[in-house]
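Notes to accompany the following structure.
For this depiction, one protein chain was excluded, whereas all remaining protein chains were kept in their positions.
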Amino acid sequence: MTETNTTLQARIPEGPIKDHWDTHKFKTRLVNPANKRKYKIIIIGTGLAGASAAATLGELGYEVDVFTFHDSARRAHSISAQGGINAAKNYPNDGDSIFRLFYDTVKGGDFRSRESNVYRLAQVSNEIIDQATAQGVPFAREYGGLLDNRSFGGAQVSRTFYSRGQTGQQLLLGAYQALARQIEAGTVKFHSRAEMLDVVMKDGRAVGVVIRDLITGEITPHSAHAVVLATGGYSNVYFLSTNAMACNATAAWRAHRRGAYFANPCFTQIHPTCIPASDDFQSKLTLMSESLRNDGRIWVPLRADDDRAPNDIPEDERDYYLERQYPAFGNLVPRDVASRSAMRMLDENKGVGPLKNGVYLDFSSAIDRLGKARIEERYGNLFEMYERITDEDPYTVPMRIYPAPHYTMGGLWVDYNLMTTVPGLYALGEANFSDHGANRLGASALMQGLADGYFVIPYTIGEYLSDWLNTDPVSTDDPVFSEVVDEVNTRTERFLAIDGQRSVDDFHRELGKIMIEHVGLARDREGLQRAVQEIKAVREEFWRDLKILGTSDSLNQSLERAGRVADFLEIAELMAVDALNREESCGGHFRLEHQTEDGEARRDDENYAYVAAWEWKGENWPQTLHKEPLKFEYVPLSQRSYK
Amino acid sequence: MTTTKRAHVHDRYGWRAWLGGFFSSSIGLKWLMALTGIGLLLYLVAHLIGNLKIFFGVDPVTGAYEIDLYSEALRTLGGHLVPKGSVLLLFRIGLSLMFIIHIGSAVALTRRNLAARGKGRYDATRHYAAANYASRTMRMSGTIVLLFVLFHVADLTLGYANPDFVYGAVHDNMVASLSRPIVALFYMAANVALAFHIYHGAWSLFQSIGTVNPKYNSLRRYFAVSFAAFILLGNLSIPLAIWTGWVS
Partner (left out) sequence: MNLSLKIWRQASPDAPGGFKTYEARNVSPEASFLEMLDELNERLNSEGEEPIAFDHDCREGICGMCGVMINGNPHGPQDGTATCQLHMRKFSDGDSITIEPWRATALPVIRDLVVDRTAFDRIIEAGGYISVNTGAAPDANIIAIPKEAAEASMDAASCIGCAACVAACPNSAANLFAAAKISHLSLLPQGQPERWSRVVAMVETMEEYFGSCTNHGECETACPKNISIDFIAMMNRDFIKAQFKNFVRIGQ
């Protein structure tokens, strides 16, 4: 690893934080409505961030091309978000405000996010709810007809809006519908089953992308004035995660290799309430909404290796460990705290279930208190899903849960305009790093994706575009395009030419095991160093022994996965390197060397209150570390305490 | 795959939608089928009630069969205000139109559905969970009913298919016709097909015209069952009565 002191230009506005966004919007150069159609923008991904950005930029009059590897914009993994979306509406009158949402998010992120970005996120949160409601998102309502709120981990106010357990679905369908409207209006061109495999650069800026048509295998260049990546996170580096099977880091990683810095790759979130794996063939883990923790109580047997059925264990032989350790927040502590506590219980051999790989989440007292009907109304669909997967009835037998990789706070480094270090290349939503620091609070991912897409990028992109008025996008006949097309073609053919013995999933599973063991819930120097070596070895093995059948000129799902896993094998190493560099514990990054006596994370604000932004230096490691110092003027640095 | 703005813009509103749009749309055709279906159901009720007069025997005043008087009354509907038989003619034209629209719509929908289904067929036997025998055989039961209606008209209205036919002697014609075992069997088989047709149709029409309320939805099925049963039992009673000699 090498370090430099070049300052990253975060473009944070001057003045009091509450005026930053207004000042910035006023100072940002505008593109006049008649000129907008002269600009071409490429958007990759149609999740909350991508679809909302495409729809809004289309409404404004830009010429937008949007690409997704799915068959429809409605499939993006945002659709799986269950619990809800935060906003500072303060409808329940419990003392919420923009500042409190901002404060909670910065604190919940363990002081590793950028204050100014987070404040803006809190500011626009209310507009998101207005926008979604106007689009017809059926949020839950009170009997009086007004919107209902519920509470969520990491907050002491009720600020979460929800649509049963399908909030992500409903918000994504809202954005998808807005996008469909623009497709019909002709402002947005939509490309389905089209995967972005590289960014094209000219004179140091992004001028287009290279796309593979997943049905015909055709590899084509596409040029634009600006490229927006809204391609989600990289949790699938762990193989078993709550992410959808196709979630991948390829777009972000390819952009990184072309010059976009990658920030805080080691900040990953392991979500506490997932259904434990049931066997070795498991292909993914299923998340149960965190909202379950509102009414469910988490416990393990008091003594280790207790094989009794849960309902046979008397009350006084149960350890409600979160309520015991964190009386103030109880079962509603932030995700990182809840996950680590569960891990400790398993370390003490108190795990439950056939494979001893879970803890109980018990609804019996809530059912006694509120009645089965109320619980069914709140969580009915989640309970059904649990029963389908485990064949156990959570109304009578406590659920079993265990942490699983879920979200990545790290991502492409972006400035206040959401532009990466590559001019003309933007990153939105989970693909960027800016808002959640070292730990994301529940119901904040939907908020961030939509904030970036609906309310941030439509303003900030004008600043860059106005420089290119009356210039055409670089022609796809330009050699810069044919070079990248050739590189992509070569790489695709290379996968097919290896002709080894092992399948792509086999390598992916092996990588995942390394990652969860050494770069998972708890990390230490030795393990991380070993991980780096092991990842390198798997990568070499991958390029020597991969077996991909079929051809590149038709739908070939193994070939698609090969490209994604090849990139995971590179990003995995960077995650380990970043985790090694960060000699502190914060949020989702827990270094065993850095903990308090009672096992809590110990941050080192003196030395590590910075964003670690990594620059790609070619195939030969090490990469270069750039630091963006973080200043906390409005939320005083403090040790998080949820006791 | 790339999507751009669709090339054609529909003329979606106004009078053109009325003539071209609505009635050529599948939902519009289903509306027509439901409305003509209601008309045909009402006709079935009237027809059955009229025919049950065969059980009333002979009118003591005139000495004529009640059912013959009933048919005469149909011909003289409108009294001296209109030419004899003209109201009945209008009814018959209306009835024929309903048949033509009902069948025409069914043919049009069938063609579209076969096209939408394409050549691919499932290899495994489909496990129909909601569709019932009646709903899946509407085309077949409808065809049987149509063939029967054609015969029925030729037999008892026009007399082509009945060697003993005497114009106006309804009672004798019915007895003569249904005394032939083949005819009686065909009559009964067609009525069973009709009952199946009604079992689905009298339920389905509510769905097609959008009369829906979760509170009353279960009543739609009871309605369809009772309607089908009423028509079936009523119609079957006549050949049975003739066979058993109760009516002769």
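When the chains are written out, they are named A and B in that same order, and each has its own residue count from 1.
Note that in this section contacts are C-beta pairs under 8 Å (C-beta built on N, C-alpha and C of every residue); 3 or more make two chains touch, one makes a residue touch a chain.
From a predicted model like this one, the values you see are computed outputs, not experimental measurements.
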item	value
Candidates A:T105, A:Q123, A:Q169 or A:Q269 - the one touching the absent chain	A:Q169
Chain not shown: contacting residue from A:P458, A:P473 or A:G587	A:P458
Absent-chain contact - pick from A:G136, A:P327, A:G371 or A:G599	A:G136
Listed residues A:G145, A:P314, A:P479 or A:P636, member touching the removed chain	A:G145
Residue among A:I12, A:L30, A:I215 or A:L370 touching the omitted chain	A:I215
Footprint left on chain B by the chain that the document does not show	1, 3, 6, 10, 12-15, 17-18, 21-22, 25-31, 109, 112-113, 115-118, 120-131, 135-136, 138, 200, 203-204, 206-212, 214, 217
Chain A residues that touch the omitted chain in the full complex	52, 55-56, 59, 70-77, 79-80, 89, 91, 127, 129-136, 138-147, 163-164, 166, 169-170, 173, 176-178, 180-181, 183-184, 190, 192, 215, 244-246, 278-279, 281-284, 286-287, 384-385, 388-389, 391, 454-455, 458, 501, 503, 505-506, 547, 549-550, 554-558
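Assume only the chains that are shown with their structure count from here on.
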item	value
Chain A-chain B separation of Cα centroids, rounded to whole Å	61
